[in-house]
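Below is one structure, written out as structure tokens; the observations come after it.
A single protein chain has been removed from this complex, and every other one stays in its place.
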Amino acid sequence: MKYETQKIALAYFAVAMALFAIQVLGGLIAGYVYVFPNTLSELVPFNILRMLHTNSLIVWLLLGFFGAAYYLVPEEAEREIESPMLAYLQLAIFVLGTLGVVVTYLFDLFNGNPFLGKDGREFLEQPYWVKLGIVVAALIFLYNISMTVLKGRKTAITNVLLLGLWGIAIFFLFSLYNPKNLVLDKMFWWYVVHLWVEGVWELVMASILAYLMLKMTGVDREVVEKWLYAIVALSLFTGLLGTGHHYYWIGTPAYWQWIGSIFSSLEILPFFAMVLFTFTMVWKRKREHPNSAALLWSLGCAVLAFFGAGVWGFLHTLHFVNYYSHGTQVTPAHGHLAFFGAYVSLNLAIITYAMPQLLGRTPYNQVLNMVSFWVMSGAMAFMTFTLTFAGIVQTHLQRVRGENFMDVQDQISIFYDMRLLSGVIVVIGAFLFIYSVFVPRSGEVIAKTGVAPAE
Amino acid sequence: MSKTPTKSYYPSRRALILTWAVLMALTIGTMLAGRVTTVTTLGPGLLAVLFLVTWAKAGLILRQYLNLRTVPAAADVMMFLIALMLVVVTSLYMLAR
Amino acid sequence: MWDALTKSAARNIFYGGSAFFLVIFLGLTVHSCNYAQSTSTDEKGLNAAVINGKHTWERHACINCHTLLGEGAYFAPELGNVWKRYGGLKDPQGARETIKAFIKSQPSGTPGRRQMPNFKLTDKELDDLVSFFEWTSRINTQNWPPNDAG
Partner (left out) sequence: MQHEQKEAAPQPASDAGETDTLAGSWGILSTLPGHPMMWILIVSEILVFGGAFIAFAGTRLADPELFRASQDHLDRLAGAINTMVLLTSGLCAALAVNAMAEAKVHIARRWLAAASALGVVFLAVKMVEYSTKLGAGLTPTANSFFTLYYLTTGFHALHVIAGILILAIVSWKASLETIEIGTTFWHMVDLVWVLLFPVVYLMR
């Protein structure tokens, strides 16, 4: 760690990890309700549980991105962050908003109030005041990071990262717009959801991966940055019009069926390029970085994103397939592995890389960290398979044979039992991870000055 | 393989004009094979001719206009990709006659 | 083949290409908005009851159990076609009453059965919600879902 203000990342990562714990626990309880439906049904119904599960996921991933930006931008720009005070203020706003969200959801406060009450569009349920807070926090963040970059050295990594972060903020503005016409509502809802996860988030992902590769493999910056441009070009060339795969059945024109099918089939390319990139870099590496756990997470991220986002996305993206599979368990199967592979793993990779340096220690609890990778990844893969099978059976019974939804759900309950089991293991993996990054191994030799940053 | 573009790296003016002339001739071939002025359907023979003429035109554009003749391996890859696409399309046409 | 390839060219191609696709996407969005308002939905039928019904739907985060046009959670049935499923096309009054009665009867408390909370909706809210379902069922969704099961 060369710059004092990189420390800001520590606070962000800590809050992110706390929310990560809440997220997986929320998911676990929701998975439990699938198997034992009467659980908590009066106290915290399923819809509230799911909101907590998805919202905490989104917020912690974003906090991870912010933390990653605060960590890597000083090194890239070769100067301190413009204003650490603003960075902490931004975090404070996020924490306040998050607490507000949790309390509002759990106790169903201010129901119906347009400013204080929850706003029940999927993933965008945050009360209006929280949304505004997010916008303010995002503006603070963008000011802070943009100024740092503008006054410092410009690299392709910071360029792409900034573009991605600006995109996140700009597309989030569509969450403030809720048209009365349901079709328009859904169209612009995807402006946030799709253009985030299959658009600008990929820019953030690629640039953070590029940074990690640069630091850990010692391959020339030139090489890394060209790969970066190639990857992000593929992401946006395919991902923007790939939005069409959400516009098949929501009252939008029929031409989206072809635009969506063709472009989103190609959305696998950037993920494939990321796999090629990470493995080529590791193969051509010029040094052995001491933090093998971070390397494992980086490689795992590329591979799991390729399968989760790429392959599992392609499985049901062609419109004549999607006609039958749309809105079945096939979607959560894809969603779980895509989010875990692409964005959870990415955050865990940068956290694994940065933590030892932020805390001034050599990589510690590496083996435990790597164990947590295999535990979590294995369990997520298993969860994906169970949900995929559930989805296929559901598609057949419900969409082809026309059986009633609840009857079909009863017939696929075995898959939900198995999913609960894999959920338990994911939670164990998550806690192993959190323990491994925060708590040093007893008797471990801890360097006083920390590891020398690899560059 | 030259690392710095020199004049001889690009096709000569003469070669380009010749390429253009051949492309025009092949387009007339496309028009004949595709029976541009009539409504009749094309038999497998004409479809095959159309396929070959189109593939040849793509090859000329790639090798001369796009200068892929300097990287034969890349030209081969592109030609294979295009052939593959044309084969799939032509076979689908043959399937539903 | 260049000794010095400029990275600014790489960046410009990336920006230019992305802008190209973004412009197309925005153009198609504009067209789709017009299409939604003129063709695929009953824009005129978007009265106060339907709008209030949509708010009721959002206020209680219904989408976090149900799906609507296939989007949402997958815990409870699809409601984009619930109007049709309950026979609203043939007997609107009967369908309306049945849906309202169902919502009011929740939670069933049946062991081992998924539970829908009781949202303590007023009669007007219930009516508006059903109006929203009825309006939604008339959206041209390119014949999705494949059957009444949703």
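A, B and C are the chain letters, set down in written order, and residue numbers restart from 1 in every chain.
Quick note on the criterion: contacts are C-beta pairs under 8 Å (C-beta built on N, C-alpha and C of every residue); 3 or more make two chains touch, one makes a residue touch a chain.
Every value quoted in this text rests on a predicted model; they were computed, and no experiment measured them.
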item: Chains in view touching the one left out; value: A, B, C
item: Residue among C:16, C:87 or C:109 that touches the chain left out of view; value: C:16
item: Among A:88, A:107 or A:258, residue touching the chain not depicted; value: A:258
item: Contacts of subunit B with the absent chain, listed as residue ranges; value: 1, 3-7, 9-13, 16-17, 19-20, 23-24, 27, 30-31, 33-37, 39, 41-42, 47, 50-51, 54, 57-58, 61-62, 64-68, 70-71, 74, 78, 81-82, 85-86, 88-90, 92-93, 95-97
item: Interface residues of subunit A (partner: the chain not displayed); value: 153-156, 220, 222-223, 225-226, 229-230, 233-234, 237-238, 253-255, 258-259, 261-263, 265-266, 269
item: Subunit C residues that touch the omitted chain in the full complex; value: 1-11, 13-14, 16-17, 20, 24
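Operating definition for what follows: only the chains that are shown with their structure count from here on.
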item: Where subunit B and subunit C are represented by their mean Cα positions, the distance between them in whole Å; value: 48
item: Interchain centroid distance [CA atoms averaged], subunit A/subunit C, Å; value: 24
item: Subunit A contact footprint on subunit C (complex, rising order); value: 7, 10-11, 13-14, 17-18, 21-22, 24-25, 28-29, 31-33, 35-37, 40-41, 43, 46, 51, 54-55, 57-65, 67-78, 107, 109, 111-117, 135-136, 139-142, 144-150
item: In the complex, subunit A residues that touch subunit C; value: 34, 36-38, 41-42, 45-48, 50-51, 111-112, 117-122, 125, 156, 159, 178, 180-187, 225-226, 229, 232-233, 236-237, 240-241, 243, 247-257, 259, 323-324, 326-329, 331-332, 398-400, 402-406, 408-409
